[in-house]
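Report on the structure given below.
Apart from one protein chain that is not included, each protein chain of the complex appears where it belongs.
Labels A and B are assigned to the chains in the order they are written; within every chain, residues are numbered from 1.
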Amino acid sequence: MKRAAFSALISHWRKHPIQLVSLLLGLALATALWSGVQAINAEARASYDRAAGVLGQDELQRLEPRAGTISLAQYVAIRRAGWLASPVMDGAINLNGTRARLIGIDPLSTPPQSSPVDLSGDGDLQAFVLDGLLFAHPETAAQIPATLPPVRVTDTLTPGLIITDLSTASDLLQTDSFARLILAPQQSVNLRPLSELAPDLLLIAPEEGNDIARLTDSFHLNLTAFGLLSFGVGLFIVHAAIGLAFEQRRPLFRTLRALGLRKSTLLTLLATELFALAVIAGTLGVALGYLVAAALLPDVAATLRGLYGAQVSGALTLNPAWWLSGLAIALLGTAVAGAQSLWRTANLPILAPAQPRAWAIASLKSLKRQALVGAGLIALSAVLAGYGSGLTTGFVLLGCLLVGAALTLPLFLHVALNFASKFSHTALSDWTLADTRQQVPGLSLALMALLLAMAANIGVGTMVSSFRVTFTGWLDQRLAAQLYVTARDQAEATDLARLLDGEVDALLPIRYIEAQIEGAPGQIYGIIDDITYRENWPLLAAQPDVWNRLAAGDGALVNEQLALREGLDPGDPVTLGTAQFTVLGVYSDYGNPRGEAIVSLDQLGAKGAPIQGFNFALRLPETRVDEVTNLLTTAGLPARNIRDQAAIKAFSLDVFERTFTVTGALNVLTLGVAALALLTSLLTLSTMRLPQLAPVWAMGLTRAKLARLELLRAIILAALTALIALPVGLALAWVLLAIVNVEAFGWRLPMTLFPSDWIGLFIAALIAAALSAAWPARRLATRPAADLIKVFAHER
Amino acid sequence: MLQVEKLTKTYPSEDGQQTVLRNVSLALAAGESLALTGESGSGKSTLLTLVAGLDQPDQGAIRFQNHDLTQMDDAGRADLRRGEIGVIFQQFNLIPSLDVAANIAFHARLAERADAAWCAALATRLGLEAHLARYPEQLSGGQQQRVAIARTLAARPKLVLADEPTGNLDEDSSDTVLDLLMSGVRETGAALLMVTHSLRQADKLDRRLHLSHGQVSG
Partner (left out) sequence: MSVRPLILLFWLWGTALAAQGFAGLGTDAEGFAIPQRGTELTFPDDHGAHPDYRIEWWYLTAALQGEDGRDYGVQWTLFRSALEPETGTGWDTPQLWMGHAGITTPNRHFVAERLARGGIGQAGVTAAPFEAWIDDWAMTSTATGGDQLDALTVTARGMEAAYTLDLAATGPLVFQGDLGYSVKSASGQASYYYSQPFYEVSGELFLPQGPVRVTGKAWLDREWSSQPLAEDQTGWDWFSLHLNDGAKLMGFGLRSNSGVFTSATYVAPDGTPTPYGDDALTLTPLTLTEVAGRTIPTEWRVQLPAQGIDVTTTPTNSQSWMDTLFPYWEGPLRFTGTHSGIGYLEMTGYE
């Protein structure tokens, strides 16, 4: 019985292949975009972790010279004193024009935690220490000229990095001394202290936390939001396809039940069928997701590299957990999309009639009811925006806003078409508008999907673009000096100050201490009074005469994160460390997750806490940047302690263009899913719509003309949907910028509008609608007359 | 006005080609009415759709006024239908998305022959004035067919084609509807070609042609 019933149930799909395809494709695409984004995020996070751990700098202490390098003799002396230290050569080499970082290691003394390459293969160690062997990421390996030693590619290294043996590195870098020594985590007993043994070396603590992962959070949040939206949009298709398939099979359910099939058995069979479909579509979707991720990753990698300096591999590694989570999300999506249909089937009287047309044609009353719920949700989101707090609330708000807008869409379309028909003067336009209106319920799910896709495009696009505008402007203000230099201790700072005296226009010492700020760890900076700050510092709010008062020690500046977190306005008191200060001003500080404050340098010194950071901002003519950089490196300051403002800015601008590539690609994909939803809905409706079209055809309209009108209708609906998508998208952008970003990162970005983007998107939506209507329209234009004639002869 | 000569029409079916019409000829003068009778499957409905230009015969000619429908393209036949021919089927004649008033005026407006007074008069005559703001699905079968008749007459076609226009109605309303159609046709001077299986109804028309297995008999 079960088997017979099951085969009867699934025979439906043979008769309705388009429904099957739309169901599978919708689910597969939803899964693909979701899991694709997940794969990109996972790959990036893995890269951050690898970068943080490539030489164990995330967990191992190291010794660095105060100046210059560490000699071989000193290294051997340290080893012979019993310290387990491993030498590292670190320098840059030129690979046909691009620079790569070359790191030389001694595989025999490298602690296991810091072993960056695998030498366990046949002959690996011998080749590494004796013949010379370079390890590099495939992208970097491709740039290494044949004149260098042989290259072994490995995905475990970040791009731009080459690892080799000290013997090889010493030849390539023309050095016999080391940049640093890595200390093994466990050392022998009874050792002579390093401070006696090597007083000229600095013991550097492992780099705590993963700054890059923290900085890139907002970028990944955007990707995730996109993935989630695409998934939601895909579910609209699935929901529509499942709903129709269940409705059309109601006579079959009735028959099966009449033949004695239990309701529970029927539901089990249907659930099994959905499960099987979900597994098939999920597998397909994960495979597609892999392709999506593989295609997008190089651009994402470029974005992250430029924006955050995060080295992310452009190649994707497969992870079984990721495959499984992709499948799980497909199953979950199917469960969500099919729940309503299953529930309805479970509660259906045996003899209820099938009404596939009624399924497609909802009454105005139900449209109004739907819109009322939607309006309620939008109102709720407004309440949440006004009174809610927290990141979760932010996302709930987003959900309410989007679902609410989607639910009001059908009524809006209905009303808009009604209004338009007032201006219609020909029979054809009357009919076209009236018929379009009647199509709204049948297409509403697909149009909601389109609405969500477009709103997401506008919202996320606006957020990203606003971010770009704000961030680049902020960079200009914040990076007013040409060079930023970090000394490693007080002595070096004093030396640098002496060295730079007279070499630069302004030498601005910046010191900071780690301190509790209003009960949370943060940094307090000390600066001197200078025109640079007065002219450029990005203050969001300030008391009058702020800079003079700061210099006089009258109070402190706090960053926006701190101000928002503690509800501080200029004039309020703030506790920095153990002392109370008056807030003189609030400055924007994008990308910093922690609270921060600025006081005068004198006050910072007076606090008595150990100074942790010895930084200088150097103002000098652009033309002397190279000269001063050389001066500093010659004096022994590592190159990474010198940062050039122009390079940082150029990077950022380049990066944002790359960011747009990724956002753009995701936009197109989301829109594509919505177009697919429209296509499958139109195909499904096209058969049901024949009774609506046949009389008009009989009255003298050709099928070609009718098909053109079908196309026009889809475009009209898309255009109206786009109209409502604009405010929804802007609302979305506002929520992202003013609520989600603030909750997630502690800073608020001003919203900037980009109307030219909207026009582009509007056109894209119309094209998408036209493309999705093209096939059903073509099918209509070439339909045999007999099909239409049958309408008049057939029973419903 | 209408000459049908030696029409043959085959349809593909599961047993291969099935010939529905074989060498059927007929003629109809202006203002004349002709009943097509025959059992189910005799090909009478197919003949009607060919005359309406909704489909093309395999062989033969259909001359209407000075046109040969078989020599015209789809657009030409559609133009002819829009302007000169009114078709009433057994069901699904109406446009679901338009209300009764709009349905009645629709064909006339397509033919650019709309006449509000005439439409109103037809609505009154057919007893539809109370239903003008309703939608087809809110009407009974008889009411729907009256709307279809009103719509056809409103366009003042030269030829009215009706395929079992009362086939879904009970006998009483069937007679009423047919009478309304006949009087309307007569008043507009149109010719009427009507398919029916009812001899009683056929007798109300000027002439009768019987089809059997796709051929004219008797």
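One rule holds for everything that comes next: a residue touches a chain if its C-beta (ideal position, glycine included) is under 8 Å from a C-beta of that chain, and two chains touch if they have at least 3 such contacts.
Bear in mind that the values here come from a model prediction, so they are computed numbers and not experimental data.
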Seminar exercise, completed: Chains in view that the hidden chain touches are A
Exercise. Looking at A:Arg80, A:Lys365, A:Lys422 or A:Arg498, which residue reaches the missing chain?
Worked result: A:Arg80
Seminar exercise, completed: From A:Ile10, A:Ala46 or A:Val129, the answer for touching the chain not displayed is A:Val129
For this session: Based on the whole complex, identify which of A:Gln186, A:Ser264, A:Asn347 or A:Ser756 touches the chain you can't see.
Result: A:Gln186
Problem set entry | Listed residues A:Ser170, A:Thr224, A:Ser424 or A:Thr575, member touching the removed chain | A:Ser170
For this session: Tell me where the left-out chain touches chain A, residue by residue.
Result: 72-73, 76, 79-82, 84, 106, 108-109, 120-127, 129-130, 165-167, 170, 176, 186-190
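Rule of thumb we're sticking to: only the chains that are shown with their structure count from here on.
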Problem set entry | Length of the line joining the C-alpha centres of chain A and chain B, rounded to whole Å | 63
Exercise. What does chain B use to touch chain A in their complex?
Worked result: 11, 45, 49, 52, 54-56, 74-75, 78-83, 85, 87, 89-98, 102, 105-107, 109-111, 114, 163
Exercise. So in the complex, which bits of chain A are touching chain B?
Worked result: 426-428, 430-431, 434-435, 437-438, 691-692, 694-705, 785-786, 788-789, 791-793
